[in-house]
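A single protein chain has been omitted from the complex, and every remaining protein chain is retained in its original position.
Let's look at chain A:
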Amino acid sequence: MSTHSYNGRPWQERSAWSRLTARDSVLRRLDWTLLLACVALSVIGSLLVWSATRNRTELNEGDPQHFLWRHLISLAIGVALSVGTVWLGHRRLRGAVPVLYGLSVLLTLLVLTPLGATINGQRAWLDLGAGLSLQPAEFAKITIILGMAMLLAAQVDAGDRLHPDHRTVVQSLALAAVPIGIVMLMPDMGSVMVLVVIVLGVLLASGASNRWIIGLLATGGIGAVLVWQLGVLDEYQINRFAAFANPALDPSGAGYNTNQARIAIGSGGLHGKGLFEGSQTTGRFVPEQQTDFVFTVAGEELGFLGAGLIILLVGVVLWRACRIALETTELYGTIVAAGIIAWFAFQSFENIGMTMGIMPVAGLPLPFVSYGGTSMFAVWIAIGLLQSIRVQRPVSA
């Protein structure tokens, strides 16, 4: 029934150009709206990172473009990884999932060894030397999605069952639990939250019984209470929540970041103060501004129009991702797309929300926009997966 099978025709019979321009070519089947939105976010992100770092002499080694270049290189690598993912195709990757998953768990574990680097109280980075570092939790997001999708979709896509059975769900949860547990030990609670939401999204899309969904939500709630009660959290994490609950609390201490972030965004007004012109930004009042708080630069310097555009573009990305999830009929692709939607949606909401004081502070980057190589690689791989699902979607008759 498939009209687009790749192994139906020998590729080598056609010229490269005609292959690219043919009616059923990869390029034509790509979701260009999605791609353009991602590129636009990346371009805006580059400008914002540049603005946030160009006068941070204590960080940029005297080169105002230091962070910009590194950001652009990460972006280029990310796009290349994305192209590679499309070229491979999410289905071909399905076979490699066990290996990828194993590698990802291993990398995550390495963080806990002396190879790991501690930043802001979190041991979440792998120091590669030469100023390069890697955040394996970002890859864990992808491998959990792929791994769970592989397990959950196997029987359904084979036509054996309508929905994954309990055994499969348990297996997939166990698969997710291992990297989540390791990330918890770092402790990188922001990533843990994202991973849990991803698991939720994956389970929802898999068609798993409602009981699992409710059970997972309940476990999440109880887990959160336990974490709070048992004092697993460090003091700074508790302070973040306290500052979120009461922003006026200790404005020069725990509440400082959120307070300054809100001032930065609020002072932007409709048009903003202009790129590179933000006083909060040039005055370094907002910490972590090129990474977690990059949205404040947009708010202050680009105003409601610019910052609103970012939210709009994120919305476009999510809208296209939802279309892709709905358009494909194979469950594997659906689950992968849903996992990515859950990931992007929650992480974007949490990141932007915390800068505006409607979510507690957690160390999470804004997809496509924030400075940070691993995050950039991960989100572009995810875009590659989405494009691949679209390109390879079975078109119903």
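The working rule: a residue touches a chain if its C-beta (ideal position, glycine included) is under 8 Å from a C-beta of that chain, and two chains touch if they have at least 3 such contacts; residues count from 1.
In this text, contacts and distances are computed from a predicted model.
The listed choices are "ATP phosphoribosyltransferase", "LVIVD repeat-containing protein", "Penicillin-binding protein 2" or "ABC transporter permease"; the UniProt protein name belonging to the chain that is not shown reads "Penicillin-binding protein 2".
Within the whole complex, the absent chain has one touching residue among A:Val156, A:Val194, A:Val336 or A:Val361, and that is A:Val156. Mapped onto chain A, the footprint of the missing chain covers residues 1-2, 5, 7, 55, 91-92, 94-95, 156-159, 162-163, 201, 204-207, 260, 262-270, 279-280, 282-285, 299-300, 303-304, 307-308, 311-312, 314-315, 318-319, 322, 325-326, 329-332, 334, 338, 341-342, 345, 348-349, 352-353, 356, 358, 394.
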